[in-house]
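One structure, pasted below without further comment.
Only one protein chain is missing from this complex, and each of the others stays in its spot.
Chains: A, B and C, in written order; residue numbering restarts at 1 for each.
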Amino acid sequence: MSEQLRSFFGCGLDDDRTFDLNDYGDSIPRWCVGCGDHGVLSAVKRMMRDQRLLPERTVFVSGIGCSSRFPHYLDTYGFHGIHGRALPIATGVKLSRPDLDVFVVTGDGDCCSIGAGHWLHATRYNIDMTVLLLDNAIYGLTKNQTSPTTPEGFETNTQPHGTYLPALNPLSTALGVTNASFVAQTADWVPAHLLATLKAAYEHVGFSFVRILQRCPKFSAPVFSEQARTPDLHELLFHSDGITVPSLDKIYKHRLEHDPSDLDRARSLAEDTERTRLGIFFKDATRPCYNAIRHLPTYTAAQNIERLNRELDRYAV
Amino acid sequence: MSEQLRSFFGCGLDDDRTFDLNDYGDSIPRWCVGCGDHGVLSAVKRMMRDQRLLPERTVFVSGIGCSSRFPHYLDTYGFHGIHGRALPIATGVKLSRPDLDVFVVTGDGDCCSIGAGHWLHATRYNIDMTVLLLDNAIYGLTKNQTSPTTPEGFETNTQPHGTYLPALNPLSTALGVTNASFVAQTADWVPAHLLATLKAAYEHVGFSFVRILQRCPKFSAPVFSEQARTPDLHELLFHSDGITVPSLDKIYKHRLEHDPSDLDRARSLAEDTERTRLGIFFKDATRPCYNAIRHLPTYTAAQNIERLNRELDRYAV
Amino acid sequence: MSPSSAATVTRIATDSGPGSAPKNVLHLDEHTLEIVSDSGEGAQKCGQIFASVSAKMNYGVWTVEIIPAEIEPPARTAAGASGNLIRFGRDKVTNWGDETNLVVAFNEQVLLARHRLDALSDDCIILIESKWAEDPDAEIRQEWQDAMEEISDRNYRVIPVPMEEQCLTRVDNPRKGKNMFALGLLAQIYGYDVEKISEQIRAQFAKKPPEVSKANVDLLELGVHWAQENLDLRIEVPRIETDEKRVVMNGNQAAALGAIASGMEFCAMYPITPATSVSQYLCDVFERYGGTMHQAEDEIAAAGAAIGASYAGKVALTVTSGPGLALKTEFIALAVMTEIPLVVLDVQRGGPSTGLPTKVEQSDLLAALFSQPGDAPRVVMAPATIEECFHSMVTARRIAKSFRCVVIVLTDANLASGQQQFQRPVLDERWHAAPANHRAVTSGERPYDWDPDTGLSRRIVPGQPGGMHTVTGLNHDHDSNVDYTPEINQLGCAMRSRKLAVLQQTMSPPPIHGDESGELLVVGWGSTKGAIEEAVDRVRAEGHAVSSTHLTFLSPMQPGLGEIFSRFEHVMTVELNYSDDPAAPYITPENRRLGQLAFLLRAQTLVDVDCWTRVPGQPLRPGHIADALRRKLSAASETEVRVNE
Partner (left out) sequence: MSPSSAATVTRIATDSGPGSAPKNVLHLDEHTLEIVSDSGEGAQKCGQIFASVSAKMNYGVWTVEIIPAEIEPPARTAAGASGNLIRFGRDKVTNWGDETNLVVAFNEQVLLARHRLDALSDDCIILIESKWAEDPDAEIRQEWQDAMEEISDRNYRVIPVPMEEQCLTRVDNPRKGKNMFALGLLAQIYGYDVEKISEQIRAQFAKKPPEVSKANVDLLELGVHWAQENLDLRIEVPRIETDEKRVVMNGNQAAALGAIASGMEFCAMYPITPATSVSQYLCDVFERYGGTMHQAEDEIAAAGAAIGASYAGKVALTVTSGPGLALKTEFIALAVMTEIPLVVLDVQRGGPSTGLPTKVEQSDLLAALFSQPGDAPRVVMAPATIEECFHSMVTARRIAKSFRCVVIVLTDANLASGQQQFQRPVLDERWHAAPANHRAVTSGERPYDWDPDTGLSRRIVPGQPGGMHTVTGLNHDHDSNVDYTPEINQLGCAMRSRKLAVLQQTMSPPPIHGDESGELLVVGWGSTKGAIEEAVDRVRAEGHAVSSTHLTFLSPMQPGLGEIFSRFEHVMTVELNYSDDPAAPYITPENRRLGQLAFLLRAQTLVDVDCWTRVPGQPLRPGHIADALRRKLSAASETEVRVNE
C-alpha cells in the first residue's frame, strides 16, 4: 500500500504496533516435507514483520493448488478462491478497498495455464498488489500433471512419454505485456534473496509480479534439485534501484549489474535461460495504476440520494 | 498445410483445380460501408486463389464480433464459434484433421480480452494455422465499448470519460510468449502489403499470427483515419526472409531492413509504436509444432480391437 | 402490379392531395404506432422522443425496440428494419398489444419486414417515403412495385409522403433529418403540443451544440406543417390528468438506477447484448455516487471482481446475458459456498448459445436455478415491469446482504429496452449500507456463526481487527477451517439451504388477477405479465372463469401455490420459452419438454400444470395468448364431455 493511501485511511503508518512472526500465523502447514512452499511462507512472514503489516488490513488471495493453500497458514484475512481466478478476486478487493494490502499467491498451473488470461490483464491493469507465483513446474495438488512451465521431455502423468513442449517462460511472457511494472525472479532455496525480493515487490506501487522457483520434492524433484545445490548455476542481478543482497556475494559468484528500467535488456536477460537469473528484471513506478486512476471519493447516503433525485428528474413525467 | 501433409493426405498439391475469387464466396458481407473487414476479405480470397486452396479442405474458425462474421462470407468450411474461443476450436480441428488448412479470424476483444488465455497458449502450442487478428481498437458488434487495444483517452460507451489504460500491444505480447513462431503486422488500407503478409503467414508452418490494423468507421474512426491517409506515418519492415512489396516503395518512404530471426530486435521494434511498422517482426520455422509432435498414425477398427483385447487381458480375472 | 394494389396506391394518392384539411378525427382509447427505417436513419430516436412526450402527457405507454441483428445491415432490406413501436393509451399500457395501427416507414423494404411478421393490423395506416416509387434505379422501382403487390391483400391505407424532398428544403443530407420530419407528422396526426416535443428534442441534444437542436426542431416543424397541409388524418386519444409523480424510462435504465438507489457501490461486467445498456448507463453515472464500474477482461473475471469487492465488504453487482451467465457458473458456486453476497442481473435473450442475441426470450430460468454442479441454493427473482426492474435491485441487494447469498435477477430484452412510466420511487437512505465500520471482532465471534435454526450469520470483513480468517470454496466449519467430515459437510449444506426456507417463510402468496377460483389459472413470470393479464381480461370478458397469477420469486417459490392451484380446474403457464407442441410427432405426455416454469411448478405442487409457450424472439401478443387460453378451455370442456359420456 502506498504511504499516501495509508495516511488517507488513517491506518498503518500511524499504528505503532509491532509484530513477531507468530502474529502472522503459527499453524503447521500441510505441505510435504521439503516442499519449497514452507520457505516462502517463512519469508513472507518475515517480510510482513519487517514491514509491520497489520494482519487485519492484509489480504492474501489465492486460487487452487498446493501453493494456493498459503492463506490458510496465515493469520491475516485470506481468500482461497477457485482455480486460476485469484487475480480477478484480488482486483475486486483492491478496487473496492484501497486501504488493504493485497497479496496473491498462485501456482504455475493456476497462473500460467487456466489463469493465463487474467494474468495478462492483471499485469496490464497494474493494480497495486504483490503476486507470488510459486513455480514448481508441475501440478502438485492434483498429483503430477504437466504444467506450462514443465521442462520439455519431463515425464508426468498426463504426458508420460515426456512433456511435449518447451517450458513457458513466465518472465518473458509478463515482460511482453503492455504496462507491466515489476517483474522479478527468486528461488525458495535462497532465503535471503527471497526476502529481499519480497520487500522490493511489496514496496513497489503497482502490480509486482514475482516468480519464485519452488521445489516440489514429491513430483518435480529433478527439475530444481541440481540447481538448488549449485550456486554457480545462478546469476544474481543487482542494481542500486534493484536489489542487492551482499550476504550472498560469497556463495553466488555470478553477478550481473542490471538496471531494471531497461526493458529491452530485461527481455533479453529473461529469454536466455542458460543461467538462472535471480533479481529484478524490470521495474517502472511511473506506469499508470488502474486502482489509482479509478480512485473515487466516498459520499454519504444522503448525498447520493440527493444526486439520484436529480437524476430521476431527468426521467420525470 | 505443409507439403508433407498435403502429399500424405493425397490432396492439394496433386489437385490441379484452379479457382477464381468467386469460387471462395460471392455473397455480400454485412459489414458497414467503409469497414476494413471488406478489404481483408478480398485479400484473403486473393491469397487463397493464388495459393490454390481447396475450398473443401479449408476451414475458417472465428469467435464472435463483426470480424468473426468472416466465415459466413466464404464458400469454404466455416465455424462461427463463441466469443473468445476460436483458438481452442481451431486447435481441435487441426489436431484431429491435419489435412485441413485452418484459419482463425478474431477481433481485438475476441482475441486479446476474453480470449487472452487461449491466445497465449495457442501461440505456445504453435499449431500450424494462420490467425488474423482484425484489430479495430474497439468492440464493434456490441457497439462501441473499450477493448484492450483502444487508445488511452479514447471515449467509448463503457469508458465515456476516456479509456483508462494505455492500449495493449498485441505484437509485444505475442512476442513475449515462449515458442511464438510468426508475428506480423499489416493494415487493411495497404492491400498489397496485406496480401503479401497473408501469403507469408500461410506459407509459414506453425502458428502464424497476423495483426491487421482495421478501420471501423462506425465507432473508432479517429483511431486510424489519419494513419490510413498518411503513408509517412508507416514504416515497412523488409527482408529477404521477410516480405518485400516493391510496388509500395514509392509511396511508403520509411523502410527498415529487419531480419525476422532476431527476436530481441523484433521486441524492441514492436515496443516502439511511434511509427506504425508493417511487416514480419519475427519468424522461426524451427520451433516445435504441437500438431507435428502429436501426429499419429491411424489404425483400422480391427487393429484397435486386437490391441484392446490385449489390454483387457491385463485386467482379466 | 395487380389491379387491386394499383387501386390501393391510387386511393392513397387522393388522400394525400395537397392542401386538403383534416375532415374527420378518429377518437380512440389507444393506438399503436411504429417508426421503421434502415438502421442509422434515426427511427429509434424519433420513437423514443415520441414515447417520452406521450408519457409526459400522462398517456399510458409501452415501447418495443425494433432492432436489426447486424450492426449496419444493407440499406433497404427487411433484415435491416430498425425502429420503435409505441403503444399508448388513456389507461395504463402494459405490453405491446396485438398489432400496429399506424406505421411511418422510410422505405418499402422495412415496411415489408413488419408486414411479413404479421405485425400490422389489417386496416393499418402507412405513411411511407414516396421517393422510391420513382427512383432512377429501375431495380428499386421494381422492388417498390413488388412490395406494393405483396401487401395488397391487406386493407392497409398507404399514404406516400415525400419525406426526402421535403427535408431537402431545409438540410443537405436528408437521411439525417427524416426522423424529425416524421416526428412532426406524428405530432400533427396525434395532436401533440409541438413545443413539448421541441423541449424533449433540446433535452436529448443537450450535450451537442445548440445548432443541432435548432436544426432538428426546424425539421419537426416542417413535418407538422406538411401534415397540416396534406394529411386528412387526425387521431385523438383521450388522457387522464393525474397528480401522481411519475418517471418514464426503460428497464435497463430502471435497473441501473435501482442499483444506485440500493446503495450498491461496485459493479463488474463484460459487454454483452442486451445487457450492455445497463452497464453503459452505470459507466456514465456510477462514479458520481462513488460507485466503481469495472469492465473486466471477460465474464469470469467480472464475477470474480464482484465477489472480491463483496468479500471486502460491499454488495457487488455483475450484469450479463445468457452466454455470460454461463461463464459465471463456477464463480457463482463459490459465492454460494463462501456466503459472499452477490447480485447477478441477467438480461435474458434468445438462446441457446449465441441464439438470437438481440431478441427476447425467457429461457434462463432453469439455468439460473440449477447451473452449479453440487447443491448451490440461491435466490432467483424476476421483475415483471419496468418499475419492478428498479425496485427488484433494491430488494436483491437487501436479500443478498441479510442472507449472505447470491440473488439472480432475471429481466429480458423486452424489459431492457421497453419504456414505460411508473410512480416515481421515493428514495430511502435505509436502502443503503451502513458506512463501513471496522469494529474489532469480539472473542467467540466466528466467520460462519450459523444460527442453527435459520442458517443466518453475520459477516466479518477485512479490516476488522481480530476477525482474521480465510474463506474457502472447500467445505468448512464455523471458523472457516477446511473440514472433510460428514457431519460438517451435511451441516454446511443444510445451513445454506435453510436460509432459503427462512426467506420463503417471510413471503406472501402471489396475488391473483381475476377471481380467486375458477376454471383456468394462468401462471407467468417476468415481462409477459402485461400481455397475460390483458389476455385474461379479454377471455374473462367473454364469460370464462379465467384468472392469472405472476411469480416474482422463482427460488424460493412463494408460498401457497398448491392451495391456489387447487381452486382452479386447470393450471397452465404462458412463457416465452420453448416447449414441445403436444401434437407434434413422437411427443407424448411423458416425454414432452415443458415450459421452464411449468416444469418447476409441477415438481413444486404435483398439479398437472400445462403450458403454452413460444420462442418467436419477440414479446408475446395478448391476442395470441387469449387464443391459447380459449383453446385450452375448449379442449378442457371437450375432455369433460367425453368423461361425462
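FYI, contacts are C-beta pairs under 8 Å (C-beta built on N, C-alpha and C of every residue); 3 or more make two chains touch, one makes a residue touch a chain.
Predicted, not measured: the structure shown is a model, and the values here were computed from it.
S.K.: Which listed residue, A:Pro55, A:Gly140, A:Pro170 or A:Gly206, touches the chain dropped from view?
M.R.: Residue touching the absent chain, from the options given: A:Gly140.
S.K.: For the full complex, which residue in C:Leu474, C:Ile512 or C:Ala545 touches the chain that was left out?
M.R.: Of all options in C:Leu474, C:Ile512 or C:Ala545, contact with the hidden chain holds for C:Leu474.
S.K.: With the full complex in mind, choose from C:Gly322, C:Pro383 or C:Gly463 the residue touching the hidden chain.
M.R.: C:Gly322
S.K.: I'm checking contacts with the chain that's been left out. Which of C:Ala376, C:Met468, C:Ile532 or C:Val574 qualifies?
M.R.: Once the missing chain is taken into account, the touching residue is C:Ala376.
S.K.: Write the list of chain A residues that the hidden chain touches.
M.R.: 28, 30-33, 35, 64, 66, 82-84, 113-114, 116, 139-143, 145-146, 148, 157-160, 218
S.K.: On chain C, what residues meet the omitted chain?
M.R.: 69, 79, 117, 321-323, 325-327, 329-330, 333-334, 336-338, 346, 348, 350-357, 359, 361, 363-364, 366-367, 369-377, 452-454, 472-475, 482, 484-486, 489-490, 493-494, 497-498, 500-502, 504-505, 556-557, 559-562, 577-578, 580-581, 584-588, 590-594, 599-600, 602-604, 606-608, 614-618
S.K.: Just the residue numbers, please: which parts of chain B touch the chain that's not shown?
M.R.: Interface with the chain not displayed, on the chain B side: 55-57, 59-61, 64, 71-72, 74-82, 85, 87-97, 99-100, 117-118, 120-121, 294, 296-302, 304-305, 307-309, 311-312, 314-317.
Here is the rule we go by: only the chains that are shown with their structure count from here on.
S.K.: Compared with chain C, which chain's mean CA position is the farthest off?
M.R.: Taking each chain's C-alpha mean as its centre, the farthest from chain C is A.
S.K.: Go ahead and note the Å separation of the Cα centroids belonging to chain B and chain C.
M.R.: 39
S.K.: Measuring centre to centre with CA averages, how many angstrom lie between chain A and chain C?
M.R.: Once rounded, the distance between the two centres reads 44 Å.
S.K.: Cα centroid separation between chain A and chain B, in whole Å?
M.R.: 33
S.K.: Return the residues of chain C touching two or more other chains; collapse runs of consecutive numbers into ranges.
M.R.: Chain C, residues with two or more chain partners: 297-298.
S.K.: Give the residues of chain A that touch two or more other chains, as numbers and ranges in rising order.
M.R.: Expected reply: 117-118, 120-121, 294.
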